[in-house]
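Apart from one protein chain that is not included, each protein chain of the complex appears where it belongs.
Per-chain numbering from 1; labels A and B assigned in written order.
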Amino acid sequence: MEEDVVFDEGTPLFVQIAEQLSGQIADGTLAEGERVPSSNEFAAFLRINPATAAKGINVLVDDGLLEKRRGIGMFVVRGARQQILQRRRGQFTEQFVAPMLAEAGRLGIGREELFDLIDHTQPTTQGAQRP
Amino acid sequence: MTPVIRTERLTRQYRGQRALDDVTVEFQRDTITGLLGRNGAGKSTLMKVITGQEFPSSGSVTVFGQNPLENDGVLRRMAFVKESQQYPDIKVRHAIEAASWFFPNWDADLAEQLLDEFALPRKRRIKKLSRGMHSAVGIVIGLAARAEITLFDEPYLGLDAVSRQNFYDRLLADYAEHPRTILLSTHLIDEVANLLEHVVVIDQGRIKIDAPADDLRGTAVTVVGPSRSVDSFVDGHEVWHRGGIGSLATVTIAGPIANGQRATARDLGLDLEPVSLQQLVVHAAGTEQAGAR
Partner (left out) sequence: MSTTTIATSRRASTLDAIVKVGRLHLIDRVSYAVLPWGILAFTFLVNVVIFSLVPAPPEGFYTGSLLSIYIFMIVLGVLSMTKAVPFAFTLGVSRRTYYLGTVGLAVATSAVWAALLTALWAIEGWTDGWGLQMHLFRVPWVFDGPWYQVLLTSFVLLVTMFLAGMWYGLANRRWGITGVLALTAALVVVVLILIVAIILTDSWSAVGRYLGDLDLVGATGIIALIAVVLGLCGFATIRRITT
């Protein structure tokens, strides 16, 4: 977690924390079996209320992505990454494909041109803009 | 969730002015609650009544289930840090030492650390300190007291942004290690937005908002885009604010916005910007919301 974290004010904070954590599990920054920082550590680092941090972590615990090992801490469950990627696949169409098609439509970019762009464009590593 | 402070139809009238008007509110144990509002809204008065320093004109207040007025047992479990706190003509270290006698949970090591962090000269008389340092003394006492209920009433008068952030960080860190009930009143809302678990907004002595901070996020949204598209989108929504330049319109409306509507906005080429807690509070303070709970 090196880069500065910026929160938007639209969604509840704990949701954003849960999303950030799952993002890190998804791209491998947080490996399976690795220890996740405690809610207090999160809170201090992100400068947020510890209860909010705990709530965000608990979202992932409830989803079965994190498990608590008594006395040691929170750990990423085996298979968590797969689980997240699966879910994101499901959301891929709505979050990325549909907006792209809508924008293409607005700009008058036809199907042929669109496929051409897909073939020749490099993927960027920038995070997606949340709609 | 056990409420540790409760007020019931609390009213404080003074020379015909109602500093507090029929205030019924609860503050939960081991929570950081923000007490927000404009200057003169009633934040300080509420805190003074809770700490037994002001007398209710009518209604009641209970702390730990008891009336705090002249109640040594309850008062000793609270620390109240005000802006512009008056001290006798004593040195910084005397004030810290005196505080250590009265607060049962006092942490002397923490006090020492904080004195160093805020660079407070221990041997200087408090009345000779700059305004920022004067405030820092109160903050040191408030944090090191580790009182079960700690109230901060705009405690950072004169502190620069770096020192303020230092205070928030310290507050959070200590709160994480030693959870307690904290009431923080401020008009610098966006600075503390992420610290708060619960938000209470007061305006003209009345409670306007009393809700968990998470619930408030997304209660309003600002729609930005070409005026015609914006107008068609916001039609049917409660409009809070209209603005714009040329053909560009900026309209703030009450939310929340469903996902389907987000898609619509996208198709119309509109941007949906979140509304900050500060803006929410300003709006709440301006409207005549009777009995908003």
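One rule holds for everything that comes next: contacts are C-beta pairs under 8 Å (C-beta built on N, C-alpha and C of every residue); 3 or more make two chains touch, one makes a residue touch a chain.
Every value quoted in this text rests on a predicted model; they were computed, and no experiment measured them.
Counting contacts over the entire complex, the absent chain touches B.
Among B:27, B:80 or B:233, only B:80 touches the chain left out of the display.
Here one chain is not drawn; of B:35, B:141 or B:176, the residue touching it is B:141.
Which of B:5, B:46, B:95 or B:251 touches the hidden chain is settled by the complete complex: it is B:95.
Contact between subunit B and the unshown chain involves residues 48, 51-55, 70-73, 75-82, 85-90, 94-95, 97-99, 101-103, 138, 141, 147.
The definition used in the following text is that only the chains that are shown with their structure count from here on.
Annotation: 31 Å between the Cα-based centres of subunit A and subunit B. Residue ranges on subunit A touching subunit B, taken from their complex, read 7-15, 39-40, 43-44, 46-52, 55, 98-99, 102, 106, 131. Interface residues of subunit B, counted against subunit A in their complex, comprise 31-32, 165, 168-169, 172-173, 175-177, 179, 193-197, 213-215, 217-218, 221, 262-263, 266-267, 269, 272-277.
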